[in-house]
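With one protein chain removed, the remaining protein chains of the complex are shown where they sit.
This part shows chain A:
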Amino acid sequence: MTDQTSRGLAVALSDLTRAYGTVKALDGFTLDLAPGELVALLGPSGCGKTTALRILAGLDRATSGTVSVGGKDLTRVPASKRDMGMVFQAYSLFPHMTVIDNVAFGLKMRGRDGATRRGRAGDMLELVGLGEHADRYAHQLSGGQQQRVALARALAIEPSVLLLDEPLSALDAKVRVQLRDEIRRVQIEVGTTTLFVTHDQEEALAVADRVGVMNAGRLEQLAPPAELYSAPASRFVGEFVGLSNRLPAHVSDGVAAVLGRQVPVLPGSTSGAGHALVRPESVSVVADAAGTATVATVMFLGPLSRVTSTLADGTDVVAQLASSDALRLRPGDAVRLEVDPVPVLVVA
């Protein structure tokens, strides 16, 4: 295998807008990637994440805004001249070529000689663990293997940026997790700046250095996964990423009163009456005959279980507990709910 060195370049998408008639798929979208970083774009269908990736790839054109890589403006540069490797959601191997010819295709376009092409393509196939399958055709491979080959093909050209457009969405759950980990391993090994578009939050949180959450063509928040989860910057992020309870709260002097407990609030919280977004793991359920809440359901999820309780006003509260604690509770039990004193976002 050839020596891999970090060759990541900084990427800057500045104030991108993409309009289809009156509908804006992107609306003032700005995103910066540091060299060698893997950023995942996460968001619901139609939020503009794939549009942003396609504009970076040169496969779509922004109505306004600029795209630069390594300080070079690529806004008007065609896709074929951008030096970016891309893995698509749909299987995209060329059916009439063998695996090794697919991987070597980009090198052929760059005028490399046959021996160099085969050597580099072979190295890339080894990197993704498919060296034995070099002479097969796409239809002789499984979906996961096809996406591995597509990854090798994208990396073979030593791209300045690697673009992954929901590459795992067509695969079954087990293969998805395997390939997700493999993509991260390979990306770290190669050091290419990578933009990963997905609608699967677990995938985004697991592989990315930073995750960008998009909504209606805009970037709502860009942060490391743990920060995104524990300190959402907006109601949308708090509700979209992970599970959240919306509990009645009252904020004064930077402290919110939630279920009778005082908890600090995150920047961006509203003041006065509102709703606190509280994670299930921040809620404790204590069996108490005098408690004002009633257990509705107990859902066993392995080492953890999810307990849903109903407050006197009818609000459902989900708590995530160790199964050993949760399985002591029965639907109908009277319980007391407590909120851990971790910062919460309070929205109107």
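Here is the rule we go by: contacts are C-beta pairs under 8 Å (C-beta built on N, C-alpha and C of every residue); 3 or more make two chains touch, one makes a residue touch a chain; residues count from 1.
Keep in mind that, in the parts below, contacts and distances are computed from a predicted model.
Taken from the listed names "Allophanate hydrolase", "GntR family transcriptional regulator", "Na+/H+ antiporter subunit E" or "ABC transporter permease subunit", the protein name that UniProt assigns to the chain not shown is "ABC transporter permease subunit". When you scan A:8, A:85 or A:274 for touch with the missing chain, the hit is A:85. Touch with the chain omitted from the figure is made, among A:76, A:139 or A:174, by A:139.
Residues 57-59, 78-86, 88, 90-96, 105-106, 109-110, 137-139, 150, 153-154, 157, 163 are the ones on chain A that touch the missing chain.
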